[in-house]
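Just below is one structure, and these are the notes that go with it.
Every protein chain of the complex appears in place save one, which is left out.
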Amino acid sequence: MPRPAAGREERRFALALFLPAFLLLVATTTLPLLYLVWSSTQRIDLTMPWLSGFAGLENYAKLGADARFWQSLQLTLVYTGATVVLQVAIGLGLALLVMQVRSGQALLRIAAILPIVLAPVVAGLFWRSLVLAPDFGIVDFLTRALGLGSYNWLGDPQLALVSVIAIHTWQWTPFAFLVLLASLAALPPELYEAARLDRAGPWQRFRHITLPMIRPAIVIVVILRMVTALSAFAAIFAATGGGPGSATEILNLYAYRLSFTELNIGYGSAVATVLLLITLSVAFLLFGLRRAR
Amino acid sequence: MKASVLRSSVLLAFAVAMMVVWVFPVAWGLVTSLKTERDVLAYPPTVVFDPTAANYQDVFSGSASIVPNLISSLIVSGLTTALTMLFAIPAAYALARLDLPWKRGAGFWVLATQMLPPVGLVIPYFLLLRGVGWTDTYQGLVLVYLTFALPFAIWLLVSYFEEIPREMEEAALLDRAGRLRALWHVVLPQAKGGIAVTVIFVFLNSWNEFLFAVVLGGNTVRTVTVAMFNFISLEQTQWARLAAAAMVGMAPVIALGLIAQKHIVKGLTVGAVKGGGRR
Partner (left out) sequence: MSAAAVSLAGIVKRHGAVTALAGIDLEVAPGEFFSLLGPSGSGKTTTLRILAGLEHADEGTVRLDGKDVTSLEPGARDVAMVFQSYALYPHMTVGENIAFPLRMSGVPRGEMESAVREAAARVRIDHLLERRPGQLSGGQQQRCALARAIVRKPALFLLDEPLSNLDAKLRVETRVELKRLQRALNVTAVYVTHDQEEALSLSDRLAVFMDGRVVQVGTPEEVFSRPATVDVAGFLGNPPMNLLPAWLEDGSALVEGTRLDLPSLRALGAREVTLGIRPSAVRIAAEGVPATVTMCEALGEDFFVDLSVGERLVRAKMNGRERPAERSQVRIQLEQGALHIFDRQTGLRL
């Protein structure tokens, strides 16, 4: 049935309902963002306030030569890539498994909710203090018990990155799991019956029926998880603070440290702006891909 | 027959392993919170010990009490949720129902707003709120919280509103209800489920928020997430107390999660399928 074209009064009504929220959003997001970009062109150093003033693109030029920035960028990419891939792989694998084992799904669902509702900062703290801590952490106990020796999960730069990736994956895999499970459960069983009659084996059924049909869900999960990974802050802050040194300092944390620890807000704004641009382009790209389908 | 039984057991083992991994940190946190500081540091980690309620006592009363922080969190999350719903419900309804040319653009813009990394907002807000003296105030923090709560709520609600058949509103219009009353009497009761889910998620996200709270809050407005760090200092970390504080601080959201789990799962999938959602 054709949709009714909006009459004058309907249009006015809709506008009246939408405008307040719209204005509020513009005021609270777009304006501060413009301010962010503006401050990235300023030299705002709270430790040396007399130096403040217009700096043009100086901050951005500094980025080019800043090794810490490039490392941060690299860490961000590694972090985002690793966590998203792991989440989707584990989430999908688990969802497929659960589809076959009918019993206990309710329990699993409850277990899955826990990491999601936990505050990321608390997740970071828990892992830091209870699981990964040397000497009394559980992981340490297990590795020693298994004869694998003792590792400094949070103190060693390589391992620290692994640790924060693990924490993030731990917290957000349930999301991928739940969404993909729902997606799989919604597939009509007749498709599989037809495929079986057509002599398709389990792997073929997966490749040619399951995978294409849940592709939209996977894409959405990837997009959402990427955005979360790019804005991840609290868990890393709680677990390692960005360290040791700068070993886990993704762009988010770098911008934070610059602005609030080193009080160099102008430069921090520049880093934040770069992160913003990256996030928006990723979102744009992936959504464009999605619509193109 | 045997092969499938073996397969089932392996799958079951996997599922159980996953469950354990997901529940473990919280469970271990609970266990730790009942230990004395000394027991915590014991090696190998003990599962059998003399439980003590001392940590919880400290965390509730006394100098280390996080009760004021609980109250802060409640105020911030409550206000954010209330204000968000007030603005988001009409806006989402308008977006869902209207077929106007700017709908697409508006929808995308709302979505984009939702995806912003918080660090991009915390910096300008720090400067702005400082300028008007609104740091460490409830109004300042709630205002900032709206930046992520509002677009998210709108996006989630739009998908719920779109599910309600138009004909019902048309029938109400013909029944002389007028647009506002049609919304109130006919549409909103239908959207109750969606509204409940949105309220849950907005509250959850606000309660668990950290970055804005730590930068823009202070001594007056100090939410539970920030209060965790009361127990961590350069010299030492009070692990057991921290665990207790975390359990107390997270109790509301965990309870919410367990009670409303069906709603939450539905909300996640609806939000994901329609494209959006911060979490």
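For reference, chains read A and B in written order, and residue numbers begin at 1 within each chain.
In this text, a contact is a pair of C-beta atoms (placed from the backbone, for glycine too) under 8 Å apart; a residue touches a chain by one contact, two chains touch by 3 or more.
Just so it is clear, the model here is predicted, and its values are computed rather than measured.
Peer 1: Out of B:20, B:82 or B:168, which residue would touch the omitted chain in the full complex?
Peer 2: Among B:20, B:82 or B:168, only B:168 touches the chain that is not shown.
Peer 1: If the hidden chain were put back, which residues of subunit B would touch it?
Peer 2: The list for subunit B reads 165, 167-168, 170-178, 181, 185-186, 189-190.
Just so it is clear, only the chains that are shown with their structure count from here on.
Peer 1: Between subunit A and subunit B, what distance separates the C-alpha centroids? Give it in angstrom.
Peer 2: Their C-alpha centroids are separated by 16 Å.
Peer 1: Could you list, by residue number, the parts of subunit B that touch subunit A in their complex?
Peer 2: 8, 11-12, 14-15, 18-19, 21-26, 28-29, 32, 40-45, 87-88, 90-91, 93-95, 97-100, 106, 108, 110-113, 115-128, 143-144, 146-147, 150-151, 154, 166, 179-180, 204, 207-211, 215, 225, 228, 237, 239, 242-243, 246, 249-250, 253-254, 256-258, 261, 264-265, 268-269, 272-273, 275-279
Peer 1: Considering only the defined contacts, which subunit A positions touch subunit B in the complex?
Peer 2: 3, 5-6, 9-11, 13-15, 17-18, 20-22, 24-25, 28-30, 32-33, 35-36, 39, 44, 94, 97-98, 100-101, 104, 107-123, 125-127, 129-131, 135-138, 141, 145, 170, 174-175, 178-179, 182-183, 216-217, 220-221, 223-224, 227-228, 230-231, 233-234, 237-238, 252, 255-256, 259-260, 265, 268-269, 272-273, 275-276, 279-280, 283, 287, 290
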